[in-house]
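A quick write-up on the structure given underneath.
Missing here: one protein chain of the complex. Every other protein chain is in place.
Going in written order, the chains are labelled A and B, and every chain counts its residues from 1.
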Amino acid sequence: MTPLMNSLACLLALLPAPFLWTTRRPLARQGVLLSLILVSFMLFVFLAGDSNDATMEFYPLEMWAFCLCVSTLTLSKRKVFFMSLAQGLWLWILFFGSLSLFYRGLEISFLSMTLLAVGILSFRFLKTNSRETSFAILIYWVGIWMLF
Amino acid sequence: MGALIGGLFLFGCRKQGERNAKAVRQTSVREIKKEIQMAMKNQKPLGRLELVPVPSRLGAYPNESNRFGMAIDLDLCDGCGECILACNLENNIPLVNDYQASKNNYMHWIEMRGNVPVFCSHCGDAPCEKVCPTVAAVHSPEGLSAMIYARCVGTRFCGANCPTKVRKFNYTDALEEGLQYISNKDVPIRERGVMEKCSLCLHRLQAARWEAKTAGIPWRGEGVKTACAEACPKGAIIFGNWLDKESILYREAQVRGVYAFSSLALFDPAVVYFRGKR
Partner (left out) sequence: MVKILFAIGILLLFPGCWTLYHAFSIGPASWALDQTVFWGTPIVNFVFWIGLAHAGTFLSAILLLLGARFQKRISFIAELSTVSSIFVAGLFPLIHLGVISRFYFLVPFFNQRDMYVNFASPLVWDFLAIGVYAFLSIAYLIVHIVSLKHPSLSKTRRAMAWVLFPLVLWVHTIVSLDFAVSTVPLWRGGFLPIYFIAGAIFSGLALVMLLLESTQGRGKKLEEMLLAGSWLLLAFWIWEFLQKGVWHPEVIFFGFLVVQSFWITRLREKKIVRLIVGVSVLVAMWWERFALIMHSDIKWLWSDWGWFALGAGLFLFIFFGLYLLFQKIFPELFLVAPQESRKNTPQRQVILIVVFSFMLASFYLFLNHQYDPGVPWVQWVPAFFPIAALIAGLSFFVLGIYPLVPKKYFFFFSGLVVIFVGFAAGAFYAGGNTDLSFQSSPVSAEFISKKERPTSYLWNSRCVSCHGSDGLGNRKFIYEFYPEPQDLTLERLVLQGEDSLTRVVLEGRAYMNPFEGRLSEPEARALIRYMHQLAEDKE
């Protein structure tokens, strides 16, 4: 995937994030909403991605996890807990996705995984309620997405 | 529950040796030939071949001076099936019962696909070995993908993961059903439930290697031929050492087009096909 498409994917993933938890929906509708967002990511990757690149197999899931990560910034209760969960999901997708590609001879890049692990372990010590830290965390995630 | 009881019951209660003695039939070449004819009638198509580099030293054994392999000259091979017969006799490959035959499940290590002999390619980076849980499928430093039958538990992961599906699983108890013959004492009989495949006539290599060591001469695999290479009436099967610049195999490979299955191309196969000029 070209850097341009990568940043486009980042924007696309950021787009629905602020609106995920603003209104209280029934569980089923929330599920439908999240699934539809995932489907739209999948379609985007299918059209814009490089079909020879094996990492595309879990790229939409990564976008989804990234989107969930960002959406936790809008939460008011148990923010740190869900933040860790969402980052854990992202890490999970990355690690096990690249582990299965490792058997096909692809290298694993550990840098983004390490940064995510650092995020999981250290964000509990931040005052996540303030706007500035939220923004810094957002920048941290976007950085992981864009650079690695 | 049944499995638990069964498992406990079976735990450590294998007496393989006692059973081996009885019910071994006399070699009947006619019967084996008939089975080979049947197998050759029902051929699968040959997969796509593509050009690959000449096999070279294995990354895991940088100091090793041998890597054995084979090449099949597709310009000479006419798919007569003599190699299958020779292989079956050399390796004591059992016959199969009627039910397995009806499903086209033969134990032949060499099978014809589109009139081309296909067998294990002894990949340097073999996918079957990576997934074997008990290290029954291992690589020898000399480049053979070997099977340790006594370690095999029969999870069949290797067979599922082999892109060319050349591994054979012993579905039937050949000894019990009287389908086993022993024509070569140097090759062990495989019991029901283990995987097997082309060993590149490991026993011949091993015997020759010991003799070379006994005589104190460097071992490069000279003078050894696999059973199929010996039997091929056209001389289309060339066995040799890929790292020996003097071997016929290596010299041929320099001037011929070297092909392997596309599905295997990434895994560094040691058994390749020659076709046309380079």
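Heads up, the rule we're going with is that a contact is a pair of C-beta atoms (placed from the backbone, for glycine too) under 8 Å apart; a residue touches a chain by one contact, two chains touch by 3 or more.
All figures in this text were calculated on a predicted structure; none of them were measured in a lab.
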Selected from B:K33, B:R57 or B:H203 as touching the chain missing from the view: B:H203
Residue, one of A:F19, A:F96 or A:F135, that touches the chain absent here: A:F96
Absent chain, residues of chain B that touch it: 1-3, 6-7, 10-17, 20-21, 60, 99-100, 103-106, 127, 130-135, 150-157, 159-163, 165, 168-173, 185-189, 191-195, 203, 206-207, 210-211, 213-216, 263
Interface with the unshown chain - residue positions in chain A: 26-28, 30-32, 34-36, 38-39, 42-43, 46, 54-55, 57-58, 60-61, 78, 92-93, 95-104, 108
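Following the convention adopted for this analysis, only the chains that are shown with their structure count from here on.
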Mean-CA-position distance for chain B and chain A (Å): 47
